[in-house]
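Every protein chain except one is present and positioned as in the full complex.
Moving on, here comes subunit A:
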């Protein structure tokens, strides 16, 4: 894949396997490659169990990659020593899905946001407190909230605290792992707008992981689609929705209901048969073979290469010409 000067992060043939005993291995992420440019938002979509969250976690170093490499700003994340790793974690942060589980209930908001500041020794004393107040205001909360505990906040407010915590150490890159899926629709828009504003103001780069395709389309510049640990398609957000090439992407997009009764009535839906198979010992060849209506003999033998089929439009499929 083309890597120009603006590329902030590159994942090359990234693999993450989990050993679950009895000689069985879950291939959660099975060789995926992509790059993210500085200041852009890459959306990562797929159904539950496709490995999208594992990709996010492996990239920020919460998991050690089984194979492959992650290059962040020229550094190979897998080969950093302790000091470099600390520097890297300051630059790459994460926002989690569950705003209830991702904040320590016994810590005040000041301590939650301040923890990173202390570890990286960024500010002390009055400056630290001021920084925390500023961050709360940036994310739309107020300084009175600083001494409270997480249980005193609603889901949307907690997600704002999670964002403030991530921002506290001035990162360049944030992995947003389903940051809005636990929130109500009217609150989702608030958080998405906040993320967009922060990106504009601070020049942040996002990897936005979600299963809500409408929201991903709204926020992303480019979108990658994953299925069972493999990346099946990667394209500009507009192109992907206008011209999905992979049969899975086509089915996924057609399954998303549109809040408009007339459109819904006339829409032809591609209904996929069956479920996502287990990632334990997946079959050889294309991962989507079992549910694909265009399946060819070759699909059952050889895994398709991830190739550029249009301008900046990558697909892994034997059938797409």
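Simple rule for what comes next: contacts are C-beta pairs under 8 Å (C-beta built on N, C-alpha and C of every residue); 3 or more make two chains touch, one makes a residue touch a chain; residues count from 1.
Rule of thumb we're sticking to: contacts and distances are computed from a predicted model.
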Note to self: Can you match the unshown chain of the complex to its UniProt protein name from these: "Ferrous iron transport protein A", "ABC transporter ATP-binding protein", "NADH-quinone oxidoreductase subunit N" or "MaoC family dehydratase"?
What the structure shows: "ABC transporter ATP-binding protein"
Notebook entry, point to check: In the full complex, which of A:61, A:156 or A:304 touches the chain missing from this view?
Noted result: A:156
Next item on the list: Looking beyond the chains shown, say which of A:20, A:101, A:119 or A:255 touches the absent one.
Entry: A:255
Note to self: Tell me which of A:37, A:218 or A:309 is the one touching the absent chain.
What the structure shows: A:218
Checklist line | Absent chain, residues of subunit A that touch it | finding: 47-48, 154, 156, 184-190, 192-193, 196, 211, 213-215, 217-218, 238, 241, 251-264, 269, 271-272, 275-276
